[in-house]
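First the structure, then my questions, so here it is.
Removed from the display is one protein chain of the complex; every other protein chain stays in position.
Going in written order, the chains are labelled A, B and C, and every chain counts its residues from 1.
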Amino acid sequence: MARDPARVEAFSDAVIAIVATLMAVELLQFSPDGPRDADLASRLGHEWRAYLAYVITFAIVGQVWLTHHNMWRYVVRVDQLLLVLNLMLLMFVAAIPFAANQLSDHLRGTEADQQISAAIYVGTVLGEALFFNLSWWWARRRILLHPDLDPRLAKAVARRFLLGPLLYLVAFAMVFIDPILSLLSYLLLVGLYLIRGPGDLPPAGQEAAESR
Amino acid sequence: MARDPARVEAFSDAVIAIVATLMAVELLQFSPDGPRDADLASRLGHEWRAYLAYVITFAIVGQVWLTHHNMWRYVVRVDQLLLVLNLMLLMFVAAIPFAANQLSDHLRGTEADQQISAAIYVGTVLGEALFFNLSWWWARRRILLHPDLDPRLAKAVARRFLLGPLLYLVAFAMVFIDPILSLLSYLLLVGLYLIRGPGDLPPAGQEAAESR
Amino acid sequence: MARDPARVEAFSDAVIAIVATLMAVELLQFSPDGPRDADLASRLGHEWRAYLAYVITFAIVGQVWLTHHNMWRYVVRVDQLLLVLNLMLLMFVAAIPFAANQLSDHLRGTEADQQISAAIYVGTVLGEALFFNLSWWWARRRILLHPDLDPRLAKAVARRFLLGPLLYLVAFAMVFIDPILSLLSYLLLVGLYLIRGPGDLPPAGQEAAESR
Partner (left out) sequence: MARDPARVEAFSDAVIAIVATLMAVELLQFSPDGPRDADLASRLGHEWRAYLAYVITFAIVGQVWLTHHNMWRYVVRVDQLLLVLNLMLLMFVAAIPFAANQLSDHLRGTEADQQISAAIYVGTVLGEALFFNLSWWWARRRILLHPDLDPRLAKAVARRFLLGPLLYLVAFAMVFIDPILSLLSYLLLVGLYLIRGPGDLPPAGQEAAESR
């Protein structure tokens, strides 16, 4: 009768998987279908923003999944509030494709449109980061984590979780200087994360060594 | 060869996850794309109902998942009828985005339209609540629950499951007074549930203490 | 390193869950949105076929899931061909919403259109039933089933699996007499299945008694 986190992970996996492939559905609808006037090359070129949005969204949602995976493997028990915090997190994650779409649509729009779409994007990414922070804080406070997890490590994770939103804010502050530059620095941060992410506490090699 | 509930949970998780993100797909299609006449801010403002419907539906479907999670962790065996009752439940759950869409579209329509869309919504939410009640009643009757579950607790859950639909009915009776008021009271009930829901029998802290 | 069927079930669950909710996506797109000329009641009434198709498809796909669940709980090992047969089954299952859509669209069309859409539907349902039969036959032949499963029971399941397609064929032969009658008799068969389905070998009560 214990509430083990396996089902929470399965549900979150399903939601995140749908969100990751949502942009592929968009791609299908954007696809310049049927033989029309222009040739395929120019029509595909015209839709480059849709392809960029696909790659960016997949990278971001992939990063969310990695963070979720890294965090939840330390969670051994769940309570009602942790489930609610996780649902709130998923609500922001599910809004990422919408926000990414807005951003890619208005990268070359008026300055006001650029700033509003960037604000929507920042809001979504910050909301997601906020609920990661809250989940981890609550799991630590209510002793829902694995008893063998070193409390100093748990604290280090919390500190690194806080770092993410700050860096994202800096990257997006740049949207007011140049939107393309802002996007590139954001992608750089995601790329850095993918190589060495928060929550990936013991170096991979060391972990492999330990568990042997 | 036992029919354990793990696969039922996995299937239900997948259905509920899709339903939760369905509104995000809607969001993408509602998204005011491309540079058109009006500026982004006014176009986004025009679509506020779609964003409200997204948040409401995610909250409701999240609540359904929580209730499902809370109920099924006590189920240790399944029979054919329990599976059928669960499928009926999922059929009503999958109709929630449609009902929510109707409601958000007609909040400011004619009085007749408001009442019909509210009726569709009540029907969907009541159908869902009905099959939660039937599932729990059947699981108790056929001794499909965990042997350690106190029968008095099982009965208390059943009573609380009945309370939900009644409160929902009251909230929706208000649609004939004022639709916005009705919606707000409904959201309040969902919010209350998220903090302290039916099926969440032992207080979270106590449970944590027990399992330590 | 054994190939256990857990992941096959998880993948099949995901595909079947998506197919079940696919009609709900259709529902959203059919939804008579925004305030237009006609009132909501008449517009909803106009779309009754879409709602019927949703209920029918959910019932059929639910039945597929039940059959899959009932069959695979006896499977303890998988080989490459069983996986391929399962993928073929899923390909037909994923085509059910398309076939149901065709049928509901042409129930009141010309006689030729009725017969073609009925033929597409029969083809899809028969294809699905065929691969259920093939999967079971192969699993029996290659001794991939649970060693405790009585071979006579395994044979009885095979016989009942064959019965399904035959009954479906009879129900659909009626499409040439009256399409509505054919649909009703099909729904009756699905309903009968849901109460007492093939593969549900030991009566539910007995099973419960055994496992206690």
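As a convention for this text, a residue touches a chain if its C-beta (ideal position, glycine included) is under 8 Å from a C-beta of that chain, and two chains touch if they have at least 3 such contacts.
None of the values given here were measured: they were computed from a predicted structure.
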item	value
Residue, one of A:52, A:130 or A:149, that touches the chain absent here	A:149
Selected residue (touches chain absent from view) among A:74, A:92 or A:161	A:74
Hidden partner interface residues of chain C, rising order	1-3, 7-8, 10-11, 14-15, 18-19, 22, 25-26, 77, 79-81, 83-84, 87, 90-91, 94-95, 97-98, 101-102, 105-106, 108-110, 112-113, 116-117, 120, 142-144
Residues from chain A at the interface with the omitted partner, ascending	9-10, 13-14, 16-18, 20-21, 24-25, 27-28, 31, 33-35, 39-41, 44, 54-55, 58-59, 62, 65-66, 69-70, 73-74, 146, 148-149, 194-197, 200, 204-205, 207-208, 211-212
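FYI, only the chains that are shown with their structure count from here on.
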item	value
Centre distance in Å when chain A and chain C are each reduced to the mean of their C-alpha atoms	36
Rounded Å distance between chain B and chain C, as computed from the means of their C-alpha atoms	26
Residue numbers of chain C (touch at least two other chains)	14
